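Apart from one protein chain that is not included, each protein chain of the complex appears where it belongs.
Chain IDs A and B follow the sequence of writing; residue 1 opens each chain.
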């Protein structure tokens, strides 16, 4: 049966590591349909991987298998996990990258058995790819390990509400376009303040002139700060963690 | 039926946007065979996307579906298009990226209906991926929208001929290797002048010594300026729009 196996890693592609993972997958599960999500997560950036997983894991059809390897603790005592959640499967290290699926109702999670002879530095190839291939061949997660009791869960930081109704939030990620995604939600417009700048929340980039800052409800549902035809993060010096304030209309 | 769906975007891969598009495609058209062309078009570089489409769209077998999303006007009044041309299909914004297929004889083009609830900033996921999936399932473009009367068309700038037979042209793109592709064609050798430098047109890079400049008829049929085992654009300060002159032999 054709089974989708997606790959989200920080391996880059220059070194052949991704190629090794794909070779192992296809050797063990010849009918797997491999889909690259990204291999460009900044090295060891667990938080960025978590946000990518949040975006994609439920977009794929039921039965899909997501391999997520951003793994600074490889070879240490950190567990390797397989998760079954909302009809999809995920494998990856126990460092929070799988949190979006772990937090979904009725998620189940096991600690993977590590094959003897597995490299201490490349569990993507020697632990996660074989586990994903087994799932692609129809294995259940229970066949791959034993129940994990308290996997590490990471969450997007929660905004906080002030007495006057303003809401303190922060930038959680800057994307390729220089758009800065916040942890804020607004249903009624309003303004985003960053430093001394107040930016109106509008519908889309074209609602302001080229070069002007704008805030929009982005495609993940959170408010983003952008500059039309420009790079907001660079121009406004925004980075992960930058403080922002939402004042509703 | 297995249908090829190619992706050409400026999304980069670090943010999961490409992953979302792939997930939507495979959820709506489980038998689609997704092929990455590139996600590294420089952000919002419509011209670069157009040149990439020109290279690839007819290389794929009939029935292939090309998704092209370089879309600075997303969410504005710009139309979303689907094109049927020479047996292939293309979807993308009405900003010129689909020109090579639009200019082909007997091309047909419709303005896509935008689904209610589509994000105002991510038509790749919410408009173009569903349209491509519908085509992959066998829909005609007429089922997806209404005829578009005057889609935007962009063309490679035309060279101009002088009274003495010399031809003025320009660099239209610099590639990864630093080779500078012109808008000039030559069937009979000759010289390319750029600034005070005259570069002979030869057959291939190996026809000069390492480090020497050379002009060749490149793989797209246009004359390219290269430096053997080097980066011509950097060494000779060539960029899109740089003026060059062809003097035939």
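Assorted remarks:
Note that contacts are C-beta pairs under 8 Å (C-beta built on N, C-alpha and C of every residue); 3 or more make two chains touch, one makes a residue touch a chain.
All values derive from a computational prediction rather than experimental measurement.
Between the chain not shown and the residues B:22, B:39, B:123 or B:154, the one that touches is B:39. Along chain B, the points of touch with the absent chain fall at residues 2, 4, 6, 8, 35-42, 48, 51-53, 55-56, 58-61, 64, 173, 175-177, 203-206, 216-219, 224, 229.
Panel shows chain A; residues 11-20, 22-24, 26-27, 30, 34, 36, 43-44, 72-77, 119-122, 125-126 of it touch the chain omitted from the view.
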